[in-house]
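Left out: one protein chain. Kept in place: all the others.
Letters A, B and C name the chains as they come in the text, with residue numbers starting at 1 for each one.
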């Protein structure tokens, strides 16, 4: 139970653009501004930082100072391998020069991980994939994905690399599209320092049961991190956790707890039109509700119900724990 | 048959950003650059222009000169009622001051329509809607949509207004989400100068049959314009027309032809990673294939097959016309 | 508040087949068996009956006696216009003889409504639509839908007819596919005795906000009935209400209450592998939770939050009411 630690991607506190509101959903912020906002959240311990640091030329030291001022530490570094130069892929870019750029950027990010004593380099190869039928040689594309990832893990055996899969966006189809595909790739590479960062919303949107995805990754010894949010199951909406799918969120955390998985409960939300501190507080308050509900859950009875695959009995127990008597 | 005229949204020739590649999918271009590129397409007659003109402070005259140099005329003006200031809605913004801004911008756009002798003001209220359950009062939101639209149509009886519906994006749910909802709204307003701009991809993605949507809008006398593209049915991918769903595209044009609907065959594509002139040429070449296939289609036999709802016979006729003997 | 009356489609207590388990998900039951089971539910007042009565040759009197023994009355009669003979449509069948059969069956059902003093004839034209591109003439199909429906409403002015829309299944696309399309058709017919039976799950699965759909139907004076269940948003799973989407279910009932809509809270669930009495009890217990949560909801504050479209504030209020302090 419940010495919960909460975290967030620092982008939670940035502002956003999209293809329509090209002038942004708010005034742009530097990573230092974002860190200051993160510090205003009631119960945040760690952050995941984009690299390069956005909004200015900041040194590691400057960022560290800003973090210390807010009592925040770093859980991971996310190299931005999905910007303009990587628009046709990072690991799988048709241009070997760009693939090299990706490798170099991630290698730099590895040093930033070391600097901050963070847990991992987080890789989200959102531009690696395809848009059209017939666009790519699928074997080649997958080989490039695994070669790029494997080489980095091999070159940095002191560090962990986590892959965050997602079905699509910005590419119409991402190479690392699902928990199973990602595990298949990781097992093929066969190195101990590559794992999965499981995003609850990506699993949900991909038609997975996030609880099942977590269990599978755990059973392969590959669940290195996770984050949560919510969506309408047809897109990566990155809404506030718990606002749409509280039951599946609770099942997700139930599986983590049952497996004694210990790690940070992170947020990966994009509050386009909301106050980002409010949005984080609301999510964390809800995660605490979930934690309290799990404390109330009659696990023995639930286990029996699941043994019988008795959906009615299982969900009655869940409702009792979540909503009260 | 087939004095086809082709058109495109001028944004087809711009470059794009999204929430990940915030530095863009290419170097940014002004509307004048885009017009020059549009002029390189083999067979383009008209364009739809965003307003305000992007990439600089250009006068109507400058834009007109640029268009004339490329032999292009203007079919519609699309006021940008979906940028930062409108991020919580244009017609339905909770702030009456912002609603007024939307009204004023559209009124300006109406004058631009007059200046260019264009066919219509195109309204795509992409930020009008909601993201979360319980976020809005649904009656009030719909009332605001219809009031805002109706007022403009009333104030500008010399012009046509077309509404382009879409299920979602950027809002998680758009108020004008479907052909039927939009017709319901238009009929409620009851003015003759409001119609629909039917985007093939929006209909497809919304689970409609675009052919059925076109027929319905025609039967209400409200199909004022259309554009095409393609997608994977789960998002507004704005891919090159014909690359994924050629059969439904052909059925769409079959319905237009059967109803003697005369209008421009427009493109609304976002070639994020493709050369925009190539992408336009490829689409137009495919539309000509469709047109030729429709010339070959045995309409009498098809009508008989449809009368019997004989899917096999109907699609055999279609395949013969499209793929040859 | 809360003189709630609960109802269910009598098929909730039948057993099912599908295209794989052609020998059924349980031993088959007659309508009398189903009524007996319905009587075992703790808090059920009314049922909707399929017509013809399934599982034997039963008279109205026999059914009435069975209902009285369980203290149940009849809210609606659902003529089975989706069986083998109607596999290519009821109102829109290409064979006029089959269209006539549909008309006659519904006319019989109208008499059964009169016999039981029920509220309405429920029409769910699940086979009216299309499967393939190019299969139908879309104008003709829609005309046939409205003619068939309109004729019946005209011939039976003493009765109400409710249409239950659904995006698809068993046809790949149903003609009455959405709330807006159905309202458009009803308004075109223009008779006062046709309304909508809004199925929460159909709206959800169709990408609608069920709360918005209810509001729209109410604003046209056409919300004659409703039922609830749950699903995974990609199919009409007819799961137990509240097990997946409690928040949207609560918003749905909030809208009904705000509009002083008074009617029965009905269940349309298909407990394929569950005990049907358990499944009904569980759903009704959850609906009572929702009702209690609505009693606790600070409507004034919520109204203010919605006026500002403040999703965070609105959902905090909802969470407080639903989950407690």
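Everything below uses one rule, namely that contacts are C-beta pairs under 8 Å (C-beta built on N, C-alpha and C of every residue); 3 or more make two chains touch, one makes a residue touch a chain.
Everything numeric in this text was worked out from a predicted model, so none of it was measured.
Asker: From the list C:46, C:159 or C:244, which touches the chain that is not on show?
Answerer: Selected residue, touching the omitted chain: C:244.
Asker: Looking at the full complex, which residue from A:78, A:156, A:193 or A:315 touches the chain that isn't shown here?
Answerer: Checking the options A:78, A:156, A:193 or A:315, the one contacting the hidden chain is A:315.
Asker: What does the interface between subunit C and the hidden chain look like in terms of residue numbers?
Answerer: 16-26, 82-84, 86-88, 126-127, 131-133, 168-170, 172, 232, 234-235, 237, 239-240, 243-244, 270, 272-273
Asker: Considering the whole complex, not just the chains shown, which residues of subunit B touch the missing one?
Answerer: 207, 232-234, 240, 242-248, 273-275, 278-279, 282, 286, 289, 311-312, 315-316, 319, 322-324
Asker: Counting contacts across the full complex, list the positions on subunit A that touch the omitted chain.
Answerer: With respect to the unshown chain, the touching residues of subunit A are 88-89, 94, 130-140, 142, 167-168, 173, 177-178, 180-181, 183-184, 187, 206-209, 211-212, 215-216, 219, 247-248, 251, 254-255, 302-303, 306-311, 314-315, 317-318.
In the analysis below, only the chains that are shown with their structure count from here on.
Asker: Using CA atoms for the superposition, what rotation angle relates subunit B to subunit C, in steps of 5 degrees?
Answerer: 180
Asker: Count the residue numbers both subunit A and subunit B use at their shared interface, divide by all numbers used there, and answer same if that is over half, different if under half.
Answerer: same
Asker: Express in whole angstrom the distance between the two chain centres, defined as the mean CA positions of subunit A and subunit C.
Answerer: 39
Asker: What are the residues of subunit A that contact at least two other chains?
Answerer: In subunit A, residues 232, 234, 240, 243-244, 273 touch at least two other chains, as defined above.
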